[in-house]
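Apart from one protein chain that is not included, each protein chain of the complex appears where it belongs.
Now for chain A:
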Amino acid sequence: MIEFTHVSKRFRERGDALKDLSFSLQAGEMAFLTGHSGAGKSTLLKLIGLIERPTRGQIVVDGRSLGDLPRRRIPFHRRRIGMIFQDHRLLNDRSVYDNVALPLAVTGMSGREIGRRVRAALDQVGLLAFERARPVALSSGEQQRIGIARAVVARPPLILADEPTGNLDPELSSEIYDLFERFHEVGVTLLIATHDQERVARMAHRIMRLHQGRLVADSGNW
């Protein structure tokens, strides 16, 4: 599903963020990306979503080489990826329903079909009752689940999560990870960046550790 070949990313202001990174992630795999903040976890995820372009090296996602992807194809690439952020990135001037519907609305799907899928996604994260609410009215854990519903509503084959439980207490974090396990069971590929190493160690999934932009440990395919 994801293949990095000698990928480096250098920012003009901050210098090297990733150095000569090579790894591959199979379709259906669930993997954790760990390391201190500033180790390059977010940068790696941004390269996959084409929010950033690599300085060197080749990235192939879902069989497509991202280097050859023209700008106008980027939106269609992103539609096949569900992205989850630490700060949720929800729009507070719209309802929960509208937030979750966003990835479907941009594809030009009909209203009725959107309604079905949005409710299914909200049901999956257990927040069907809040579709009319504004995100600000919800707790941080609930907001993150809305963010997850938005990421899965278009049924993408790949989900990227950047510190999805960074602001949550352990109990709420567990709920989030349970959700990820459920997606994993139905065949979705997940790459989750987190610095919560203890929890990750208890889960039976692949762990890749980044340190100063290099891949220093990889527990390999499970």
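Quick notes on this structure:
Operating definition for what follows: a contact is a pair of C-beta atoms (placed from the backbone, for glycine too) under 8 Å apart; a residue touches a chain by one contact, two chains touch by 3 or more; residues count from 1.
Simple rule for what comes next: contacts and distances are computed from a predicted model.
Matching "YIEGIA protein", "Cell division protein FtsX", "Phosphate-specific transport system accessory protein PhoU" or "Carbohydrate ABC transporter membrane protein 1 (CUT1 family)" against the UniProt entry of the left-out chain gives the name "Cell division protein FtsX". Looking at A:Ser22, A:Ser65, A:Thr107 or A:Ser140, the residue that reaches the missing chain in the full complex is A:Thr107. Among A:Leu66, A:Leu127, A:Val152 or A:Leu210, only A:Val152 touches the chain left out of the display.
Screening A:Leu18, A:Ala31 or A:Leu50 for touch with the missing chain picks out A:Leu50.
Counting over the whole complex, chain A has residues 49-51, 53, 71-72, 74-79, 83, 89, 91, 93, 102-103, 105-111, 150, 152, 154-155, 157, 183, 186-188 touching the chain that is not drawn.
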